[in-house]
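Omission of a single protein chain aside, the complex is shown with its protein chains in their original locations.
A and B are the chain letters, set down in written order, and residue numbers restart from 1 in every chain.
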Amino acid sequence: MVENRPFLNFLTHLVLILGVLMVVFPVYLAFIASTHGPTDFMSGIVPLLPGDRFSANYGYLLGTGESTAGAPPFLLMLANSLVMAIMIAVGKIAISIISAFAIVYFRFPLRVPAFWLIFMTLMLPVEVRILPTYKVVADLGMLNSYSGLVIPVIASATATFLFRQFFLTVPEEMMEAARVDGAGPLKFFRDILLPLSRTNIAALFIIMFIYGWNQYLWPMLITTEPHYYTVVMGIKRLASVLDGDNQWNLVMAGVILAGLPPVLVIIFMQRLFVKGLVETEK
Amino acid sequence: MFKKLSMAAVAVALSATSSLAATEVTWWHAMGGELGKKLEEIAQKFNDSQSDYKVVPVFKGTYPETLTAAIAAFRAGQQPAIVQVFEVGTGTMMAAKGAVYPVYKLMADNKEPWDPKGFLAPVVGYYSDAQGNILSMPFNSSTPIMYYNKDVFQKAGLDPEVAPKTWAELATMGKKIVDSGAAACGFTLSYAATWVGLENYSAIQNLPYGTLQNGFGGLKTEFKFNGKEQAAFWDNLKKQQDAKVFKYGGPGGGAETAPMFYAQQCAIYMGSSASRAGVINNAKGFKVGFAPMPYDDTVTKDPKNSIIGGATLWTLNGQKNPDVYKGVAKFFTYLSKPEVQADWHQFTGYLPITNAAYELGQKQGYYEKTPGSDIAIKQITRGTPTDNSRGLRFGNLTQIRDLIDQQFETVLSGKKTGQQALDDAAKAGNAILREFEASNSN
Partner (left out) sequence: MQTKRTVFHSRILPYFLLAPQLIITLIFFVWPAAQAIWQSFLRQDPFGLKVTFVWFANYTRLLDDPDYLNALGATFVFSVGVTVLSMGLSLMFAVAVNRLLRSGRFYTTLLVWPYAVAPAAAGLLWWFMFNPSVGIIPYLLSFLGYEWNHRLHTGDAIVLIIIAAAWKQISYNFLFFVAGLQSVPQSLTEAAAIDGAGPFKRFWTVVFPLLSPTTFFLAVINITYAMFDTFGIVDATTSGGPSQSTNILVYKVYADGFIGLNLGPSAAQSVILMLIVVVLTVVQFRWIERKVQY
């Protein structure tokens, strides 16, 4: 912090506290719902204090849960989600950071078309190309496999674009210095660019992990065997009740439980958010 | 990965001696929660009852997601043997002649017993072709009924045992409820502009919804729901809304309608008969009454049967192993057994699909024990179905329902009269029907 101003400090905390209240309130509501009975949310104004069904609801979900309805036990779903989310996040970051490196630090024919080609993947809703994509995956024999779950969603325009933006801000002198030292492109990438990108990698990892974690439609479409079930599919199955009698409490308990592993990821990744990092390395 | 490989190896080994192994019959469905558990139980019991076939149910998301998954799989040659399709997808499935294996043919080809007369006529009528052949296996069907809050009726000085029989009575009672302060609103409708408020309104009042017997006669059908009776009905709903007697709860199924009833804001709720268990569970602190849908005595003195909703099981063509279809046929036979049907019907609140299952329930005394459970059955079986009350058969019905919802909202906000809105809906709906006709005939 540059200097200490009591009023500004007060304002900072005020803004953040209001922000947290605003952002967290819906999640708080989900938690409250998860501690009530199934019907408490429907008969009168939504309660704002926890109910007495906390252990009953969470116990049910972690215990018997849906195992009687063809879905696997909660822990297996958790493991599947974890594997899928980590593979997606790592894969996206790995292939995107090297493509951004190529686009920013090299000049070669087809550089601009390649960037736009990658960028366009942001721009056609999944729902529209889902039938043809399914066909491709089926033709490649990737239905019902982890590779089918992960590889088709691993290209990332977002990550490539972010790394491009970041690399462009890295001072020119760094590369010139590296070249004077006789460092080749790969060495420069590994020793200089990668450490500098730490904060952005951490931020992206959080976002991409959560993206992978919350995948629902794609896994549901291409797997038919219960041992590929993910947590979000499990919740969806719980929530997908026809003609009325929804068990909101269990659905929300599932939402909260499914949200916990991402919290660990956030806390862990935040360690890479070291303030003043750029200065110390320069 | 290894697991997958080893399973493949096992599969190869087994196929060499396939006479020993059970043939797998995949069944994609959209039933989560408790219904899903019951469905798994049915499959399990079938599997236990014999050793040649194994039905494998797979949950594939919501109804639209399940249908899309099945279509994607069909286009890639990976389709399941059985898929559960909701009633608005019926037009799509029926038009896809090369993709489906009609159930009447399936049963005949595999020499399984099949008696169309054994089914409740209004249920199978919805899923039959113009010649009366049943194309898909009815599974979960329901029809709208009226739920009312007996406590509020009492508070408003009404007899809690007497539900309104006509829309006119409903208006009077609703006004009394609101004026007395017993509740903030008289009634709310799920599917206010579609299944309940327009499709069933037309059927019960014996008014045509479309030409060519509501579309049963062919793809050239045109909408007729913009009659003066329906227009007057919509205007009436707008009038009731202005008087605070009617409250709208959103398009489609009306996500806000049931909560308004549960929170005792609205005294009456009209929705699916299959919601009965949910309504009872959610109605905390008040007694629920059940009644048939009201009829419009300015239009008819003789209300017809109501029409159904829900889903049926379609068999898809193109299974490589013909034995699979034998398994499907056997499973459908099992599914139609009175015990199986009665159990499913009584557990879920869906209609029994066979007369035998209904009679079994009567013998068991189920309907005396559970008041309100036979209202739906009586309502769909009253009188003889006419061309207007047999059901609906329109392509792209999902989209058409969306646009009718939108037109209904313009009436509620006072931008259009009932007649203008229905005329516009019919015009836009006909354009979509022509599109469907064009893409299904060449």
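Details
Criterion: a contact is a pair of C-beta atoms (placed from the backbone, for glycine too) under 8 Å apart; a residue touches a chain by one contact, two chains touch by 3 or more.
Please read all numbers here as calculations on a predicted model, not as lab measurements.
The chain not shown here makes contact, within the complete complex, with A, B. Check A:A56, A:I130 or A:I192 against the missing chain and you find that the one touching it is A:I130. Check B:P57, B:P164, B:G249 or B:G372 against the missing chain and you find that the one touching it is B:G249.
Check B:A43, B:V56 or B:I71 against the missing chain and you find that the one touching it is B:I71.
For chain A, the list of residues touching the undisplayed chain reads 1-3, 5, 8-9, 12-13, 15-16, 19-20, 22-27, 29-30, 33, 41-46, 48, 95-96, 98-99, 101-108, 111-112, 114-115, 117-125, 127-133, 135-137, 151-156, 158, 160-162, 165-166, 168-169, 172, 175-176, 179, 184-186, 188, 199-200, 202-203, 206-207, 210, 213-214, 216, 232, 235-236, 239, 251-252, 255, 258-259, 262-263, 266-267, 270, 273-279, 282. Interface with the hidden chain, as seen from chain B, comprises residues 64, 67-68, 71, 74-75, 89, 92, 95-99, 248-252, 255-256, 259-260, 263, 265, 396, 398-399, 402, 405-406, 409-410, 412-413, 415, 432, 435, 438-442.
Here, only the chains that are shown with their structure count from here on.
In whole angstrom, the spacing between the mean C-alpha positions of chain A and chain B is 38. Remark: chain A residues 38-39, 42-44, 66, 68-71, 130-131, 134-135, 138-139, 143-146, 217, 220-221, 224, 227, 236-247 touch chain B in the complex. Note for the complex: chain B touches chain A at residues 1, 3-4, 26, 28, 30-37, 40, 57-62, 65, 68-69, 71-73, 75-78, 80, 140, 142, 258-259, 262-264, 271-272, 274-275, 277-279, 281-285, 349.
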